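A single protein chain has been omitted; all remaining protein chains appear in their positions.
And then subunit A:
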């Protein structure tokens, strides 16, 4: 184990091009260059206490190439912590007082330049995926100057996407919000001139639901969605609020990197993108309703075709990603229903701010489609029967959710996803 104390770039690690970009974090404005460089073990698993500590760890890595797994105290439980110590990392809780290290079970040599991500665990236990700053950097062309909102949990793939953009491209500034500031992000963003924001559909729905007027005051020119299936309703709602903005959705994961980027304001991607091989670009295929990606931005050891576990459906010339294979399909008395397709229909109802669709155990049919919704503030009078009728007009009979529960708040996890 070595300790890194130098503030100067390590030879072989040129200064990142975005070093003078502006960062706003915890209400304070500074630059990457002005961030303190913490003393970190190598390899280190850093559990950041807050957003600023996560940024300092990322900066430390960018300058020195320290082998780094970055996450937060909340995302790493005791079992994962033991696993990481076993894998030779010094687990370091980073807070205002500096690093608080726990020694690894067995010390090992560091792998310079290696970054580790913990996948969000929507498929079960989080697992480690190896990357480098280079494989995490997917935006390489020159970009117009932007001030980006970063609402993501530190160390997630989405967080690294925004962070590497700011580290590697001059003119890409960052405004980072802490989890406890999340509900109030539009006012923070408006105050700091945020004109680009990336979030999950749940994040955008929640923002629209809480205070669409406050959102409209953020001068957004770039809106990005990712991390969950993106439906037409949320794209249309954002378009109505920001007619001139570029609205993009991105399909990306720790395993295959950013593989699909769509700017035309439509859900899904054109079917003729399938099986198209272009050097340096991911190849997209469908096997047994599953999206398969062969990507140059893949994680370590994940070359070749990767089965993504995401279910797709081709509809009207577009390939729609409807949800996770293991949870999207509901078998209603032998008829297969895509929860994502039902969710898209429900989300298209003008009174619905958010929807979750699941299968519920039922007699005779085995399972039945049920839903939970959050209604928009002006539509609290909409009843279950009206929503059922809306679905019945648009879906096969067995796909219509018969029980629809109304929730008062959009549930959200630390990853900004709902369990949809």
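Just so we're on the same page, contacts are C-beta pairs under 8 Å (C-beta built on N, C-alpha and C of every residue); 3 or more make two chains touch, one makes a residue touch a chain; residues count from 1.
Heads up, the rule we're going with is that contacts and distances are computed from a predicted model.
The complex includes a chain that is not drawn, and of the options "Carrier domain-containing protein", "Conserved domain protein", "phosphoenolpyruvate--glycerone phosphotransferase" or "Energy-coupling factor transporter transmembrane protein EcfT" the UniProt name matching it is "Carrier domain-containing protein".
If you put the hidden chain back, the residue from A:108, A:140 or A:403 that touches it is A:403. Interface note: of A:52, A:136 or A:370, the residue touching the hidden chain in the full complex is A:370. The hidden chain makes contact, of the residues A:105, A:241, A:286 or A:388, with A:388.
Although one chain is not drawn, its touching partners on subunit A can still be listed: residues 332-333, 360-365, 368, 370, 384-385, 388-389, 392, 397-398, 402-403.
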